[in-house]
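As you look at this complex, bear in mind that one protein chain is not there, while each of the others sits in place.
All chains are identified by letter, namely A, B and C, in their written order; residue positions are counted from 1 within each chain.
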Amino acid sequence: MADAVCTFCGNVCDDVEFDVNTQKGKRLCALGLAKFREKERIKSPMINGKEVSYEEAVEETAEILVNAKKPLLYGWSSTVNEAIRYGIILTEKVGGVYDQCSSVCHAPGTLAIIEEGIPGGSLGTAKNRADVIVFWGCNPLEAHPRHPARYSAMAKGFLIKSRKDRKIVVVDVRKTKSAAMADKFIQIKPGYDYAIISALRALVKGEDIEAREVGGVPKEVLAELADMMKSANYGVIFYGLGITQSRGRDRNVENAVKLIQLLNRHTRWVIWPMRGHYNVVGAGEIPAWEVGFQYAIDFSRGYPRFSPAEFSAVEMLLRKDCDAMLVMSSDPAAHFPWKAVEHMKNIPVIQIDPFPNMTTLLSNVVIPSAVAGIEAEGNVYRMDGIVLRVKKLVDSEYWSDEKIVHEILKAVERRL
Amino acid sequence: MIEVEVITGRTIDQGKTVEEKFSEEYFNAVNYCEINEQDFKKLGLRDGDRVRVKTDFGEVVVYAKIGDVPEGVIFIPMGPYANRITSDDTDGTGMPRFKGIIGEIEKTDEPVKSVKQLLGVE
Amino acid sequence: MLILKPKFSFDVSIEAEITPELAAKSPDEIRNFRVWYGKFEKRLEELFEITNQGDEKKLVLDGDFSKVKWVGMGMDDGEIVVKGNIGANCGAFMRGGRIIIEGNADDWVGAEMKGGEIVVRGNARNLIGCAYYGNATGMKDGKIVVEGDAGNYIGEKMAGGVIEIKGSAGDFIGTEMKGGEIVIHGDCGFAGGDMKAGIIRIGGKFDLLPTFKKTEDGWIGDVMVNGEGKIIKI
Partner (left out) sequence: MLWIKNGIVVDPKNGIDAERMDIFVKNGKIVNEEDVRKEDCRVIDANNKLVVAGGVDMHAHIAGSKINVGRTMRPEEMRVVRQTAGKLRASMGRVLLTSPAIGYEYARMGYTTAVEAATPPIGAPHTHEELDSIPVVDKASLTVFGNWHPVFKYAADRDREKMKAFIAWALERTKGFGVKVVNPGGVEAWMYGGNVRNLDDEVPKWSVTPREIITELVNANEELNLPHSVHLHCNNLGVPGNYQTTIETIKLVSGIRNDSRQVLHVTHVQFNAYAGSSWRDVASGAAEIAKVVNSMDNVTIDMGQAIFGHATAMTSDAPFQFTLHKLTGSRWVNKDTEIEGGAGIVPITYMPKNPVHALQWAIGLELGLLVESDRVVLSTDYPNGGPYTEYPYVMAMLMSRRMREKELDRVSPYVQKATSLPAIEVEKTLYEVIEMTRSLPARVMGLESKGHLGTGADADIAIYNLNPNDLDPASQYDVVNREFRVPAYTIKDGEIIVKDGNLLKETWGRTYWVDARKKASVDSIDSDLNEFFTEYYTVRRENYGVAEYWMRKPERLEVN
């Protein structure tokens, strides 16, 4: 059994063990176990379906990126910081557009930070201090299975000695598996998060609201929740894609941040997103320090510019505004709206990934990579911004993402 | 045919198989929709039946299951089937709307496509 | 007057900060005006057929300009007529003059506009008259008229001027508005979230936020910011 750090979800559990020989693990959730298990791999680098060497694939990639008028370099959330940093510099050098999986996930939260900031805390503060935790539009038991036990609902710490010391609230449009662990489940009408949060803000502020119900929730229930929030010693809202991918998106998060700002005038509250991929936070942090922005960054004029309406991957594809695409460890062909996927069929696509997926089927250049956290090491950001080093457990013939992107960068520099 | 609001999202099975897109397990994890029991009955559905889900953005055939969703709401696990019908309009945010898309569903005899058929490469 | 026609259909977007001032420049300057085609810097004549008809401060954009961004950015006076559709950021930071778009407009029409007039005969998309990310104030003055429908996030952080949508609009109208007026003749979604001042007139259906109070002719709010903004039914 080797000590490992799990590279599936934003929990980045660092207490797991995995035996590569027997394929058995300890303390792994179902998602983590699946992550570590051996599975079908892309066998070799390929150009247009023909097996080639890594070097040939790298040269072809550089050629495509240098010649493209507006290449889109997308993905980055399932690889290590070291590869992302080269990826940013690569995008700058080829005058392309950098975007990462957040733009179809938690990027609305980034827009909310721009509007209002974020009063937050690390997962350890939830574990040690939170006597009220609200899961809003997220379903940790299915998306981050060990979150409740390690960090939130059931976690024990400095001030919280048992599950009884803490109240759990789940707010969602459907009764998710996570609703079962709640002391209070509030079912809301899809698309009304914003209005409900506005109502809560009013109630916390002491304003009466004229409506008898908001977003399918009776005023009394909202008043009770507002009271519960005000009387918490230390509360946390964890929010998920239920807020960011539905009507209101960034405005929902912004409104929730305003609620937390207000609550801090009475007691302590923080809010934090339940980030999905194991290094989706890094895919935003690194460009932020290298070039100033987290995602949807265009370099075509020699300097970075941020504009989600123009430079997010989905918008770039919908508008047919990119003439080449590099996909790093992601599967947009499976996870983007269909109309966006269609443009991928019209342009050269380069894929870097350990596993064959739907994007492989649309790719002109395929570069298989070592699996970070199993075959390659590097730093990653847990969902709360804490960096952990994922480990190399076994040797591999595959190149690491870091090496692949670095080699592409060097090949590009030779051409400039 | 009934009008529904479509939401999509993660499930544990979708998560477990997401790195094995061509496996039977992944196919089974993402090719269905959950429907409220009343709506299920209204549509005259039985276990193993298929429905066509149609929105302004496309249509897709998936298996129908009874799920813990409110009446008038259906849930499809995130993945290629869901994304045939999710909103591609980002409303200027860069984020397509994956949840809360108005559409309609009806029973159908058409088969559920494989992921490759769905992509149009097979 | 200057007439521009695309020479071919563009693979990727073009950034061309052209204003009616261009028409007053010498033929040489006009031909060599720098624009961006993806990452490649080009001369205007490499991408567009240029017809020069006198030095009236007027641009006519003839053809599909839906991939051409930043047209009329910061313009002071003169006129731009777009015969077809126009790309994003049209009329951003505009201070005066007039832009007429006969087709549809993309996102960010008239963002942070300070004066002048923009008329969209077709539909407009999102973020009309808004503030760019991180900036405190959207449109300050001037007028934007959309004769068709419009998208989300209209007049956010707006402080003055008028935005009129003759059709329906999307969600989040006049969020954090501080002044000015938005008129939506058709339907829209949530209106006036955290608005401090200004008027939103709505002809059709909309989603009322719980933080507004009923008054004689409409609603006042947003109470969360002790706002005196008005939502009035027309």
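Assume a residue touches a chain if its C-beta (ideal position, glycine included) is under 8 Å from a C-beta of that chain, and two chains touch if they have at least 3 such contacts.
Note that this is a predicted model, so its numbers are computed, not measured.
Student: Write out, one label after another, the shown chains that touch the chain missing from the document.
Tutor: A, C
Student: Quick one: say which of A:G10, A:G32, A:P45 or A:G121 touches the chain that got left out.
Tutor: The one listed residue touching the chain not shown is A:G121.
Student: Quick one: which of A:Y54, A:F306 or A:W338 touches the chain that's been left out?
Tutor: A:F306
Student: Suppose we count only contacts with the excluded chain; which residues of chain C make the list?
Tutor: Answer for chain C: residues 132-135 touch the chain left out.
Student: Touching the missing chain, which residues of chain A?
Tutor: Residues touching the hidden chain, for chain A, are 3, 5, 14-15, 81, 85, 89, 92-93, 95, 110, 113-125, 127-129, 150-151, 155-159, 233-234, 261, 264-268, 270, 284-286, 288-294, 299, 301-306, 379, 381, 385-389.
Just so we're on the same page, only the chains that are shown with their structure count from here on.
Student: Identify the chain pair with more contacting C-beta pairs: A-B or B-C.
Tutor: A-B
Student: How many angstrom lie between the CA centroids of chain A and chain C, rounded to a whole number?
Tutor: 32
Student: So, what's the distance in Å between the C-alpha centres of chain B and chain A?
Tutor: Roughly 22 Å, centre to centre.
Student: Quick check: how many Å separate the C-alpha centres of chain B and chain C?
Tutor: 37
Student: Multi-chain contacts in chain B: which residues touch at least two other chains?
Tutor: Where chain B meets two or more other chains at a single residue, that happens at 91-93.
Student: At which residue positions does chain A touch at least two other chains?
Tutor: 111, 247, 309
Student: Contact residues on chain A for chain C in the complex?
Tutor: Touch list, chain A to chain C: 68-70, 94-96, 111, 114, 194-195, 198-199, 201-202, 205, 207, 209-211, 214, 247-248, 251, 255, 258, 299-301, 306-307, 309-310, 319-323.
Student: Spell out the part of chain C that touches chain B in their complex, as residue ranges.
Tutor: Chain C residues touching chain B: 107-108, 125-127, 151-153, 170-171.
Student: Tell me, which parts of chain C touch chain A in their complex?
Tutor: 11-13, 15, 36-40, 67, 69, 88, 107-108, 126-127, 133-134, 171-172, 175, 189-190, 193-194, 207-211, 213-214, 222-224
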